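Removed: one protein chain of the complex. Kept in place: all other protein chains.
Each chain carries a letter (A, B and C) given by its place in the written order, and its residues are counted from 1.
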Amino acid sequence: MKLGLIGLGKMGFNLAQNLLSSGHETAVYDVDPAPGERLAGKGAIPVRSLQKLVEQLEAPRIIWMMVPAGTVVGNVISELKPLLSPGDVLIDGGNSHYKESMARAKQLDETGVHYFDVGTSGGTSGAAEGGSFMIGGSKEVFERIEPLFQDMAVPKGYLYAGPNGSGHFLKMVHNGIEYGMMQAIAEGFEILDKSDFDFNYEEVARVWSNGSVVRGWLMELAESAFAKDAKLDGIKGVMQSSGEGKWTVETAMDLQVSAPIIAMSLLMRYRSLEEDTFHGKVVAALRNEFGGHSVVTSE
Amino acid sequence: MKLGLIGLGKMGFNLAQNLLSSGHETAVYDVDPAPGERLAGKGAIPVRSLQKLVEQLEAPRIIWMMVPAGTVVGNVISELKPLLSPGDVLIDGGNSHYKESMARAKQLDETGVHYFDVGTSGGTSGAAEGGSFMIGGSKEVFERIEPLFQDMAVPKGYLYAGPNGSGHFLKMVHNGIEYGMMQAIAEGFEILDKSDFDFNYEEVARVWSNGSVVRGWLMELAESAFAKDAKLDGIKGVMQSSGEGKWTVETAMDLQVSAPIIAMSLLMRYRSLEEDTFHGKVVAALRNEFGGHSVVTSE
Amino acid sequence: MKLGLIGLGKMGFNLAQNLLSSGHETAVYDVDPAPGERLAGKGAIPVRSLQKLVEQLEAPRIIWMMVPAGTVVGNVISELKPLLSPGDVLIDGGNSHYKESMARAKQLDETGVHYFDVGTSGGTSGAAEGGSFMIGGSKEVFERIEPLFQDMAVPKGYLYAGPNGSGHFLKMVHNGIEYGMMQAIAEGFEILDKSDFDFNYEEVARVWSNGSVVRGWLMELAESAFAKDAKLDGIKGVMQSSGEGKWTVETAMDLQVSAPIIAMSLLMRYRSLEEDTFHGKVVAALRNEFGGHSVVTSE
Partner (left out) sequence: MKLGLIGLGKMGFNLAQNLLSSGHETAVYDVDPAPGERLAGKGAIPVRSLQKLVEQLEAPRIIWMMVPAGTVVGNVISELKPLLSPGDVLIDGGNSHYKESMARAKQLDETGVHYFDVGTSGGTSGAAEGGSFMIGGSKEVFERIEPLFQDMAVPKGYLYAGPNGSGHFLKMVHNGIEYGMMQAIAEGFEILDKSDFDFNYEEVARVWSNGSVVRGWLMELAESAFAKDAKLDGIKGVMQSSGEGKWTVETAMDLQVSAPIIAMSLLMRYRSLEEDTFHGKVVAALRNEFGGHSVVTSE
């Protein structure tokens, strides 16, 4: 098939390689010309504007956005909207909030453009070699773009999930689960680390990756990480987050779901951003007040 | 190799099949004669007492216990101890507390018997077809029994973890991680279930099992469970636990490790055992006291 | 002083009594005429419309709203806005979201009306006999209405907190703390309840209310609740919530504050609304899948 791809960051660049290796004719655009030029060597058609991208394709077009969620997605849509024709398909493959995707789909539907919210999982390697895709949008139109997913996903690795919003909703919850699983694995290794035993974490991650109940890709990645840095001495335990975990907790609260694991995984990430905490100071001060327990003074 | 196997429950029976299919000559014992007789058809040598089991084997013997942790393990060891000879190997493949295993190893060491604490993971299917083994005990003696693990484990699926206790310690922490991962997955599906979307959970578990970041055996098992009962209508959300999760949290506290995910996973299991809670009554009563908020009365 | 009071529910009715007993001339309005008529006997001036309420007062007026947060507050303001004059003071004494209060203050400021967001604590008895007030709005104008708070609050029981929003922000966080304190107390009593000892909870709450570190009003209320129903047999542990706890957690997440106690207190309230949970079903199903652990079937 022929399609356009907007956004050639870590994920978009790899998706482009994935598409090109499957023989899809791919026009690519990024604000930075460099990745497009590199992809040209692999058969991509780099263009230097969204207008040019649209012109490269014949209606009904298929355009895949792989740009940062939030304002960037919004800006790209605003610029694309007047250029698109009824029947065109516009795909948001990033991590947009599902409610925003629902609103965008509704808005584009008025101009006859079919919007798809597609959650993309599998990391950068999955994007390049075969990932997992959760797809929300029109069931009927989906059949038109299904061949793309057949090529980009690992076998059984895509799902038409339902109407608009369902794709990004699934991806959001997937990320919430991911937060919980990562924190569970990480707590386990911390218990090993504080124990009196002298475990080789790479070996532990390997045995847990082979035949055990907790085997899975995250454990394999742990093995890989420990192979590079046996005790992770080179990195600090600062756990950034990019929004989907928070959205999952907010959504859980809106739905009155008790989701303590996902919530605590997020809160421990926030905790990790602090060197010291105000709540800690308050508790220490209170203990001093009632029991005369000594406090650790700051220099 | 030739060895004895004590305990032919779900795990032991499957391990016996695993050993027999690899050509190991296996004398088997269980208080119930039925499973031993069934295994006889597959080449096992069923015996009707621990004494007979020991007599079946020549010193230095290898005996694998696969019996319930706690008093049963203790009783079997007490009965075996006078029957064993210096140089014999006794393996506890169950879920004993690592501190108990350390004490038992020390005690048996005085009689020259080599004790191994082996954490066995992979569930019943893993026991039968290839599991994951975490092994604590003498490194030197381990080499003598290593061929067993090469046959019983999946490739890369066994680890000599260190001195006595380390095998069961690893298995304990593995189970703690398992609690957290299961609860994370389960919370995710509950959010799906309470949402306005109409997801097919089997399909969701399938797409998450193929190419996604959260792929792994537990997600595959979720797919399998939903394939049998699409909304799990047939089962209640009562989450039993068998000890290792609790031990992991206790150990974390002893080591002053903050392990909120594993702890909350355990506490939610306890919560699930209750139809109603006393803490809920207290909070409801307090809200009524200060704000006149109505309570739900019990019939 | 002379003022108008809108909303004569549990809190508003008691505030009216409080104001009247301090000699404030109070015009009162509620959609239901009954509470106003009852208050007339205590000196209130009941009116039957917001228009009449405004007419009862001379500019610059002081009007206190004590109506449900959300649409009701919004509707009352919409109806009042054209009736008010520059210099009038409008107070929202309810549990509005602080961001809504900030927006309303800005909007009313354009017409010269001074808005105050006032968090009111102390429960229904506090409203009647002396509560605690957290006040956000113009510092200068505050001095004009301060005598009201001097009369309605217990000594030291009011605070000019800062610009608009700060009053309701403080009240929101106060309620988050309240959730945590209540859940902490409630968990303590559940541990007593499951123990082998046979405690008299009323007596326990009494000794903890007198001289202990955890003494405070909530513990006194626990004593009062147990005095009425020694084991709380008559009520179910369903813990409703009315929004401020959720807002506190949402705000904590927006500010990247790790607030596990407040978050878990909220999530346990949601948990208490369920007889059974989908996450429990998933965990039970997974245990059955990998280990053959039996599930509890639903009838």
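Remarks
Criterion: contacts are C-beta pairs under 8 Å (C-beta built on N, C-alpha and C of every residue); 3 or more make two chains touch, one makes a residue touch a chain.
None of the values given here were measured: they were computed from a predicted structure.
Screening C:159, C:273 or C:296 against the full complex identifies C:159 as the residue touching the chain left out. Per the touch definition above, the residue from C:218, C:235 or C:284 contacting the chain not shown is C:218. Contact with the chain that does not appear here is found for just one residue of C:64, C:142 or C:169, C:169. Residue positions on subunit C in contact with the hidden chain: 121-123, 126, 130-134, 153-159, 161-163, 165-166, 169-170, 173-174, 176-181, 183-185, 187-188, 190-192, 194-195, 197-199, 203-204, 206-219, 248, 251-252, 255-262, 264-265, 267-268, in rising order.
Contact between subunit A and the absent chain runs through residues 10, 123-125, 182-183, 185-187, 189-190, 193-194, 217-218, 221-222, 224-225, 229, 232-240, 242, 260, 264, 268-269, 271-272, 275-293, 295-298.
Although one chain is not displayed, its contacts with subunit B can still be listed: residues 213, 246, 249-250, 253, 256-260, 263-264, 266-268, 270-271, 273-274, 277, 279, 290.
To be clear about the criterion, only the chains that are shown with their structure count from here on.
Among the other chains, B has the CA centre that is most remote from the centre of subunit C. When the CA atoms of subunit B are superposed on subunit C, the rotation angle comes to 180 degrees (nearest 5). Although subunit A and subunit B share one sequence, what matters here is the overlap of their interface residues, and that overlap exceeds half of the numbers used. Closest chain to the protein centre (all Cα atoms averaged), using per-chain Cα means: A. Subunit A and subunit C have centres, each the mean of its CA atoms, that are 39 Å apart.
Between the Cα centres of subunit B and subunit C there is a gap of 48 Å. Residue positions 213, 256-260, 264, 267-268 of subunit A each touch two or more of the other chains.
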